[in-house]
Every structure is written in structure tokens, then in C-alpha cells.
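Let's look at chain A:
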Amino acid sequence: AKPILIGAAMASTGFMAPFDGPALATAKIAVDRINKTGGVNGCKLVLKSVDTGTNPDKAQQIATQFVAEGAKLLLVTCDADINLKSEQVGEKAGVLVIAPCVGSTAMGPDNGENLGYSMGSAVPGEAAIMAEYAYAKLGKTATLFKDMSIAYTTSQCDAFAKRYKELGGTVKSIQEFNQTQAGSLDKPVTAQVAAAKTDASAVIALCSYPGGGAEALAAIRTGGLNTPVISGFGMDGAFWAGAVPNLSNFYDVTYASVFGDDYNPKVRSILAAFKAATGSAAATSGLITGASSIEAFALAAKRAGSFDGKALSAQLNKFNNEKLTAGATSFTAALHVNVTRPMAIIKTTAGVHKLVKYAAAVKPTF
Partner candidate 1 sequence: MALLEISNLVAGYGKVQVISDVSFSLEPGKSIGIVGPNGVGKSTLLLTIAGAISPNAGSIKLDGTSIFGMRPEDIVRRGLSLVPEGRQIFSGLSVKENLSLGLTGRRDKKGSHEAVERMHELFPVLSTHEHHQAGMLSGGQQQQLAIARALISEPKVLLLDEPSLGLAPTVIADVFERLREIIHMGTAVVIVEQRANLVTSFADETIVIRDGKVQSRLTPADATNTDSLNRSYFGAGD
Partner candidate 2 sequence: MNKKAFQADQVSKSFGALRVLDNVSITINPGEVVGLLGPNGAGKSTFINILAGYERQDGGTVTIDGHPLDGLSPSARAKLGVARTFQSGRLFSKLTVAENVALGAIGLGNSAKVAKERTQSILEILGIEKLSPYQAESISHGNARLVGLARAVAAHPEYLIMDEPAAGLNEDEAPRLIHALESVTKNIGCGMLLVEHNVKLVTDACSRVIVLATGTLIFDGDPHEALKHEEVKSAYLGNAGVH
Partner candidate 3 sequence: MIQSILDAISLGGLYSLAALGLGLVFGVMRLVNFAHGELITIAAYTLVLTTQFPLLLSLVLTIFVTALVALIMEFAIYRRLRGVSPAIMLVASFGLSTVLQRVYEFTFGALPKSAVVAPSLSGVVKFAGLSITISSVLTIILAVVILLAMGYLVERTSLGLQLRAASADFRTARLLGVRSNRLITAAFVLSGVLASFVAFILVIQNPVVNPYYGLNITILALVGIVIGGISSLRGAALGGFIVGVILSGLNTLLGNGRVYSYTWLFITVLIILLVRPGGLLSKGSELERV
């Protein structure tokens, strides 16, 4: 049978490269693994990728090219805004589109994306886990550090606040800050840290990503605040830890542990394969969604017996806790992203990261 083309319009350069690059690498690993076991519906998979340079227009053009070449799946950048143009190319052509690690709920029918899915664990679940854990284990009053630079972090803090209050917690204040596209604070957060100090909350929720997020965290600690800080996937990994030496009392809700202590053998296996393929260890756990994107495509194709976008979508919408590398994965016709998948909670003490447990949101917050 004819090989099935999967086109990846993702970034290997530019500021999305740190997210896209590793996810794409695990997608390749997954393709190889599937091909070794005979492919899908008797067809081999071929994954072609072209660097978008994090440019949405280029991504759109590359996606157009893949569609013209007959691609049956488009893998797109891990950001719902940056991938929107390329997603719509697939949408119009009736080709399935998966973004490995988008964390917002933007992808889906609400946004006109009937064929667009994210393999990520989305904010409503992630933020709910953060809030539930914080309320149960860290304290009943919270100060929020809300990074205004992207939709992911703003909605994360919004959802956190909502769930935390529902549980009975008090949000003392929300400190907004901003970072530039260049990844540093656009101005120091001294004033915010001072305000947080007056709050004297039991926990700080930091909705951000490095470098600005790391910079803010460093400012919180040097400002003399040793309160527990909880963050989401945005702050996963250790690559920025140099900025906050000897970090303690830091909690992070993310896909899995890249620190070698994950419970899930599939995760450990993909991390090992990634290291073997690229020569360096995974920096963050988001990459496991790359492999899962391929796994989900293969599973849906097998069930549908076809590679047609609509047929694949119909099968994906029936996914109910499917055991993929990224964990139990579910979709519905209305929700094209996961909010119920369990996520890893990692605690950092004196610069050492340890998996505490996996937890799923009791009540995802939209």
C-alpha cells in the first residue's frame, strides 16, 4: 500500500523551537516504532518535517505544501495562536491536525477547528490540579503571579483562582507581570514581590514560563519570600534552574517527570529513546505528547479503517482514557484537548526534583 504522509509544520528554530523540537523528535520515534510493527492499516508512515522558524505564515505555506502532497496528518506548533494558520489549512482540506502540546482549549470546534486536536493536557485540568493540590497540601490563602504575555498563562491563573475559591481558599491578590518575546521580564517585579509580602499568603501560584518566569521566581526568593510556589507545565524542567540556585519549596504540575523517577515505563522508554536519538536528555516532559500524537493517529486510523480527516476525527472524539504514552487520553466532540488526564506533581527541594505523585483534576475548571 501507499505510504501515508505525515507533515510536520513545526519550529526547529525560533522561540517555539524548545517546545516543538523535542516533541517532533518523539513523534519520529513513534513513527519508527509503528513502522517496525507493520505500520497502520498495512501502510507505512512517512514523517516529513519542514522548519517554520516559528513564523505562522511560513507554517501556513508549509502546511499547504504538505496538503498538496497528500498528507493525512499535519503536526503543528505547540501554540494555539501560532499554529492557527496552519491548522486552518488542514481544516479546509479535510486533513486531521494535531498539535502535540498546546495547553489551552483554543483548539476545537468553538474556534472553528473541527479537525484540530491538541495532545496536551489543557489548562482547565492543569490549573485545577494546581489549585486542588495547593488547597489540600500547601495552604488556604494564595497570591497569584500572572504572566500577561500569553493566553496560556493568563487563563492558567484565572482557572486556578476560580477553582481555588470554589474549594474555599482565598486569593489575596493577583500580581500581573509581563515578559517579552525575548523571554525576559519587560521590567522588574519588585513591586509585585513587595505586594505579595504584605499578602503573606500560604502559597504562591506562578503562572509563567522561563526565562521571565524564572526571573520572577528568583525575585520572589531574593525578595525574602520562602512561601511554597506552585506552577504548571510552563515551568517544567531544570534547564532554567541555574537562575534560582538551591530552589526549595517549589511545586510543578506537568506531564511527567524527566528526572528519571517516573512511574510510567512508557514514559521512561520514550525518554531513553529520545536521549539515544538526539544525544541529550529531555529538558521538559512536554515531548512525550509528540509520540502520543502519532499513537493517537494510528489508533484512530485503525479503528476508522481510513485516513480521512472526518473519519479520524469521529474516532478521536470517542477516545476515552486510551492508554497512550502521555497517559490516559480522552476527547469529545466539543473538547479536542485533555483536561482529565492525570499529571505529575514534582517537588523541588534544595535544587533536587522529585516526583510526588500523579493526580487528575477532580473538577476541571473552564
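Definition applied: a residue touches a chain if its C-beta (ideal position, glycine included) is under 8 Å from a C-beta of that chain, and two chains touch if they have at least 3 such contacts; residues count from 1.
Candidate selection criterion: all candidates are chains of the complex that A comes from, given by their letters.
Please read all numbers here as calculations on a predicted model, not as lab measurements.
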Note = Whereas the rest of 1, 2 or 3 do not touch chain A in this complex, the one that does is 3
Task = Show which residues of chain A lie in contact with candidate 3 when the two form their complex.
result = 13-15, 17-18, 21, 148, 174-178, 180-188, 190-191, 194, 210-212, 214-215, 218-219, 222-224, 239-243, 245, 283
